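What you see is the complex with one protein chain gone and the rest in place.
Order of writing sets the chain letters: A and B. Residues in each chain are counted from 1.
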Amino acid sequence: MSDEEAKVTVQEAEKKSQPVLKTLRPENLSVLIQKGLDLGYKVFAPVKDGELVTFEQISGPGEVFLEGITTRMSPKSVFFPRTEKVFSYRIAKEDIALGDQKDFAPPTIILGCRPCDAASLPIMDRLFRWDYQDRFWNERREATLIVSISCLECDEACFCTSVGLAPDSTEGSDILLTLVSRDQYLAEIMTDKGADFVEKTGLFDQAGADLDKAAATKAVRGKLGQRFDLDKIKPWLDENYEHDFWKEVTRMCIGCGICTYVCPTCHCFDLVDEAHYDGGAKNKNWDACQFAQFTVHASGHNPRPDQVSRHRQRIMHKYKYYPDNLGATLCTGCGRCVRHCPMEVNLIRILNGICELSAGELPAEAPESK
Amino acid sequence: MAEQMKLEEATLSDTGKDDLDNIYLPHLMVIQEIAQETPDVKSMKLVFKDEEMQKNFSFRTGQFGEFTVFGVGESTFNICSSQTWRDHIECCFRKVGRVTKALWEMNEGDIIGFRGPYGNWYPVERMEGKNILFIAGGIALPPVRCMIWHALDLRDKFKDIAILYGARSVADLVFKRELEEWEKRDDVTVVTTVDPGGETPDWKGKIGFVPTVLKEMSPRSDNAIALVCGPPVMIKFTLPVLYGLGFAKEDIITSLENRMKCGVGKCGRCNVGNVYVCKDGPIFTAAQVELLPEEY
Partner (left out) sequence: MIEQIREKAKELLTSGEVKVVIGYENGGMPETTRPVFITSPDEVERLIWNKHCYANLANFFVRKEVASLGKPAIIAKGCDVKAITVLVQESQIKREEIVILGVTCEGVGEPLLSKCPICDVNTPRDYNFLFGKEIAPKNGINKSADVEEFERKSPEERWEFWEEQFSRCIKCYACRQVCPLCYCEVCIADKNQPQWIETSSHTRGNVHWNLIRAWHLSGRCIDCGECERACPVGIPLSLLNRRLAKSVKERFGYEPGYDQEKAPPFTDFKQEDSQEFIR
């Protein structure tokens, strides 16, 4: 499969050449959710339970919680559950019978996801559609409609603008809603899938030409600024697999998997057998490069024997290997790893450190003419 | 979430045939024959349970598979038979981890799962018309053995064939009967060696480490390709000897191992730098390996 083919993703294949612009009244968002449920979709949306906001399957619009920046866990689990049976088997006499998985991709809506989370999906499509096709991811992707909402707020951990995205990016969304005034969402309908749904609900109005998404998200863009210079990262990583920097910046990393598990683009998994007396199943479980066991050979030899090498792997994978192999940065700047690290390892700090090193080590570039 | 723990009834279906869209679903294979190679190494002949599947199955010498012991787990082994054999495949393993320990306990007639073939293969076209030097250490003979048989089956396509195989002790040599068979042939040179102290009173082969014996053998490097597999320490000391003999890095071929799960480039654990052993490998030239970080 050529690189070009690898880059064709679900969204890109279905993408409309020009997004269709419509509007939705904020009070109709609940009606929209109910319509989705009535039309037979499984609907996942942010739900608040105590301090914790995560994507859950909902049964009514009242459960949805749309305040806050990002949810604790990303919506990737809708496509890539933390534990999923990929086949079952049964021992029958001297024989073994295999059972394939069926009906795992019902029509689904993810509502209220942030542009950074939506953008993670076409990035991961590149992997799951690369060469061997992972039907568990792919079929769910095809069956799922993504309705995202642009961010009007951010926190210090957010850095979408530093990885080429924005608080109102449309990447990965079928429909992106941006609150352009108190009584109007601008709806950018990006795909045929989105247009079909809009049609079915009958809740959207024609948009006037005066609606300005950029004005609505200007303040938050300003607040986000540029936290680091992405262009400097990969060239430095290309040259610096070995560098004392890694040891210095990762010494406080305790090797828990939080950063990978809350990440919308981390996708490493394990395949494990679970048996009972006359049968069992193969489960595809989330796994993490931060765990010592991740790469250990049966002989006991471990090619990544310390936390330094494991932490470096995570950054290399996101900012070098994935771009090398699949043509995209494996990070959308959602900031979850920064927000939830118990030791405040802070990816932004590390990437900034790389930018500083890169400025010190590379020949100074000619100033850009603007 | 609770519903996830219920193990649904497996549908009793035929194996594999129409399930090809599920890349994690194995084919069923029957263990046809088991040979104990050493106190902790066994080799197995495997045939697909589905005769059609066996008829249509093809792979390239050097590729690997994911072998399932149902209820225990999956393990990655090189397919140690040659692509020229169409009626079965073979694998060889050391009893060391959870899966291999379970596989060790299995009997002829038992069923295991197989996914594959995966990965790249030996650059056979480049090797044709050349002198081939095979070098293997210990349990790493199987990934070399598949190519040895490939070359022997298509003997006319290759020039001189030499095999250097070393193990810690006589007991640790695998495929002993085949070594004897090859030794009897006059169209292949076979040198076997064991580490000092590993010999038995009736040992007729060499005594010494592979790099030392290789130096003694002093094979010619012109129009030659060397295929080297073995423990990292053997590789480390063998490469300089090959370079000294005049082998170019591009003409030294090896097979890398790293822990794998999916075998198809998705699960994210077998990479060495940006190279995925399961997709870009497992076969690399010494020139390629030299560019990789030491992460294997």
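As a convention for this text, a contact is a pair of C-beta atoms (placed from the backbone, for glycine too) under 8 Å apart; a residue touches a chain by one contact, two chains touch by 3 or more.
What you see is a predicted model, and the numbers here were worked out from it, not measured in a lab.
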Worksheet item: From the list A:78, A:113, A:230 or A:262, which touches the chain that is not on show?
Response: A:262
Item to complete: Quick one: say which of A:139, A:274 or A:324 touches the chain that got left out.
Response: A:274
Discussion item. Please output the residues of subunit B touching the missing chain, sorted low to high.
Written reply: 1-2, 4-5, 73, 97-98, 101
Discussion item. Give me the subunit A residues in contact with the hidden chain, please.
Written reply: 49-52, 54, 72-73, 82-83, 155-157, 247, 250-252, 254-258, 260-262, 270, 272, 274, 283, 285-286, 288, 291-293, 306-308, 338-340, 342-346, 348-349
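The definition used in the following text is that only the chains that are shown with their structure count from here on.
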Worksheet, complete the sentence: CA centroids of subunit A and subunit B: separation to the nearest Å works out as 38
Worksheet item: Touching subunit B in the complex: which residues of subunit A?
Response: 81, 83, 85-92, 94-101, 127-128, 130-135, 241-242, 267-276, 279-282, 284, 287, 289, 294-299, 303-304, 309, 313, 316-317, 320-321, 324-325
Worksheet, complete the sentence: Counting only contacts in the complex, subunit B reaches subunit A at residues 4, 7-13, 15-16, 19, 21-26, 28, 68-75, 96-98, 100, 109, 111, 257-259, 261-262, 264-269, 271-274, 276, 279, 293-296
